[in-house]
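Note that one protein chain is taken out, while the other chains of the complex remain in position.
To keep things simple, chains are lettered A and B as they appear, and every chain counts its residues starting from 1.
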Amino acid sequence: MLEVGNLACSRGDHRLFSGLSFSLHAGQIMQVQGANGSGKTSLLRTLCGFITPDEGGISWNGKPVGELGEDYYAELLYIGHLNAIKDELNALENLQMSAGLAGYTVTEQQAVAALKRMGLQRREHLPVRVLSQGQRRRVALARLLISDAHLWILDEPLTALDVGAVGLMQELIGEHLSKDGMVIFTTHQPLQVAGVQTRELVLS
Amino acid sequence: MAINWFKYSAPTTFYGLAGKLIPYFAWAAAILFVIGLYIGFFVAPTDAVQSEAYRIMFIHVPASILSMFIYLVMAGYAALGLIFKTRLSAMMAQALAPTGALFAFISLWTGALWGKPMWGAWWVWDARLTSELILLFLYLGFIALQASIEDSRRADKAGALLAIVGSVNVPIIYFSVKWWNTLHQGSTIKFSGTSMHIAMQQAMLAMLIACWLYAIAVTLARVRSIILEREANTTWVNELPEMKVQS
Partner (left out) sequence: MNKLSLFGLLSLVIRRDLLLAMRRRADVLTTLVFFVMVVSLFPLGVGPEPEMLRKMASGVVWVAALLASMLSLPRMFSADYLDGTLEQMLLAPQSLTALVLGKIVAHWMLSGLPLVLIAPVLGLQFDMSAQALGMLVLALLLGTPILSMIGAVGAALTLGLRGGGVLVSLLVLPLCIPVLIFGAGAVEAVTSGMSAVSNLSLLAAFMLFALVFTPFVAAQALRISME
């Protein structure tokens, strides 16, 4: 369970939000909403521990994430605006490297299967440089399939994706939630997971 | 009863406190400067070997001592700021750096002026002068790093880390430069007499304390302007009488 209590965050002199509290339980999904510049990305980055909040705290299963440190990171999967993929490597290598940095190894079959599910069949061995923006996003999102993290933090996951891929994302999130996973995300596109109530957090 | 030190670490209270203290430090520094310079230039006797040239020592030595001491104080404040997350400590570190750099520069300048009559050259690769030069580089690096980071929180932390790394490295640098100097049989400043004349000691002490007080006064003044700059949007700053006069 993720609990956020009385969180306040500012960039420079500008206070983005304060007094923010919520908790997220297993199987729940929450969408962070707000206008451009309202602090959606900053909130997600604060949850990842990149930004130290001005006030308030974040705890995971009752323990402050600052104390948990790397144990918390093992439960967390973050996909930000940037794809975190290397142009010089092919899709398969990228996925295997990402897995390695996240602390586990995947076999080639697992990685190929994940890329296939993301619609990147027969493109595993192409350098990512030659792929389209949407395809690169798919390579980044393939990490969701090989990870066993409980908490997904997704910043604009649908950017550059086509209709088919958006449908696939809804499917993936649905599966994750049914396995007691949790998702926090931002998006400007509609994302509706069948049979699950999406909670909303509005930043103003 | 324990004093609540954290009360004074809040910029709001410290701003007023510093404002009250600055005149005392500044006046004391000025008076001691006059006394020190008077004794140093008119009372202290002429040195047997170095004749009148040695008198530059009354500026050179305090400046050198202060430049090294301020670096350590700065690193100390930086560490405090990093560990206890007190904003004021980081501001103190930032405010100390230019004064430290200034003293390092004065030390080099006067060292060169001293070197000309002593060794016949403006610059000699003496171990202490070389270390002082490197110290000036360290100060400049710290100032440049803080100046190029716009976000003040990141600037504080990055500067603090650099100051700590630098202060750990300073003894190693000093040792290596000394080692290098002995290998190359360079010249070192050695004082001729076995004991300094009492007037020389008095002048030196007065100048040292004067530099010290000057450093405190200037740093406090600089901290005050850093506080104003950083807290410009807060209500307490806008309610200050000096702010109302301007607007």
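Everything that follows uses one rule, which is that a contact is a pair of C-beta atoms (placed from the backbone, for glycine too) under 8 Å apart; a residue touches a chain by one contact, two chains touch by 3 or more.
Note that this is a predicted model, so its numbers are computed, not measured.
Counted over the whole complex, the shown chains touched by the missing one are A, B.
In the complete complex, the hidden chain is touched by one of B:Arg55, B:Arg153 or B:Arg222, namely B:Arg153.
Between the chain not shown and the residues A:Asn6, A:Ser23, A:Thr52 or A:Gln192, the one that touches is A:Thr52. Within the full complex, the residue among B:Leu113, B:Leu145 or B:Ile209 touching the omitted chain is B:Leu145.
Residue A:Met97 is the one among A:Met1, A:Met30, A:Met97 or A:Leu126 that touches the chain missing from this view.
Annotation for subunit A: contacts to the undisplayed chain at residues 48-52, 70-71, 73-74, 76, 78, 80-89, 93, 97-98, 100-106, 146, 148. Residues 134, 137-138, 140-141, 144-145, 148-149, 151, 153-154, 157-158, 161-162, 165-166, 168-169, 172-173, 175-177, 179-180, 183 are the ones on subunit B that touch the missing chain.
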